[in-house]
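The structure appears below as structure tokens.
Of the protein chains in this complex, one is absent; all others appear in place.
This part shows chain A:
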Amino acid sequence: MPQNEYIERAQKLHGKRLDTEERARKKAAREGHKQSENAQNLRGLRAKLYAKERHHQKIQMRKQIKQHEERNIKGAPQEKEPANPIPAYLLDRANPTTAKALSSQIKNKRAEKAARFAVPIPKVKGISEEELFKVVKTGKKIAKKAWKRVVTKPTFVGPDFTRRPVKYERFIRPMGLRYKKANVTHPTLNVTVQLPILGVKKNPSNPLYTQLGVLTKGTIIEVNVSDLGIVTASGKIAWGRYAQVTNNPENDGCLNAVLLV
């Protein structure tokens, strides 16, 4: 049992104080007085914190009151026209629109030709090979055999990857720094979904990094969007889409990306 449940334990063993109910009632009854006193008398930082907290409470309270008022309205609700024109057979239906909005927005955007090459992070800080690779010395003649490298940044390694024999393995991609999923945000819808990575399309720093699947800020990755129900122009379900990494995964421990539209 965790140590901090000692109160419950005591209550179970010995029961509550006989005047518990009354004390709780009285405390609740004094709550208003207490708040008023704090509001009037607190000074400095504590006053500021208190005011802020109280402000949030009041917002919640007003929202709740409004909800209650709406509930009490009698009569037919206002007939609401859907925002986008839809045919008669789709009227009065609750349509799941989010995934659709997503794909049509992508389509609208693609019609603009210039948008085809635009990415959210156009300029990326280059990463030198000295920073990316750490030298591993192998063999007995230590001084000479320094041909092996460890990648120090997070990487994506495909599911069908098998390590080569030690003798031939020039680059080691540590298990601890591998990613399989990315938190992908749709820029205009502000929806974030965790999607499996399919591959690294381009690491702008160096083609070698692309080959190794290094994930740094600005890298273009391909993600599996089949869950979103996006459809291509020929009516097939779209499977892979590109996204750009927006954070430094080696600092954050997660991989955030923004979908390219």
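We take it that a contact is a pair of C-beta atoms (placed from the backbone, for glycine too) under 8 Å apart; a residue touches a chain by one contact, two chains touch by 3 or more; residues count from 1.
Quick note on the criterion: contacts and distances are computed from a predicted model.
Novice: Considering the UniProt annotation of the chain absent from this complex, which name among "Exportin-4", "Transmembrane protein 60", "WD40-repeat-containing domain protein" or "Kinetochore component CENP-S-domain-containing protein" applies?
Specialist: Checked against "Exportin-4", "Transmembrane protein 60", "WD40-repeat-containing domain protein" or "Kinetochore component CENP-S-domain-containing protein": the hidden chain maps to "WD40-repeat-containing domain protein".
Novice: Looking at A:P2, A:P85, A:P159 or A:G176, which makes contact with the chain not pictured?
Specialist: Selected residue, touching the omitted chain: A:P85.
Novice: With the full complex in mind, choose from A:T162, A:S234 or A:N251 the residue touching the hidden chain.
Specialist: A:S234
Novice: Need a quick check: the contact residues on chain A for the chain that isn't drawn.
Specialist: Interface with the chain not displayed, on the chain A side: 79, 81, 84-89, 91-92, 100, 104, 107, 231, 233-237.
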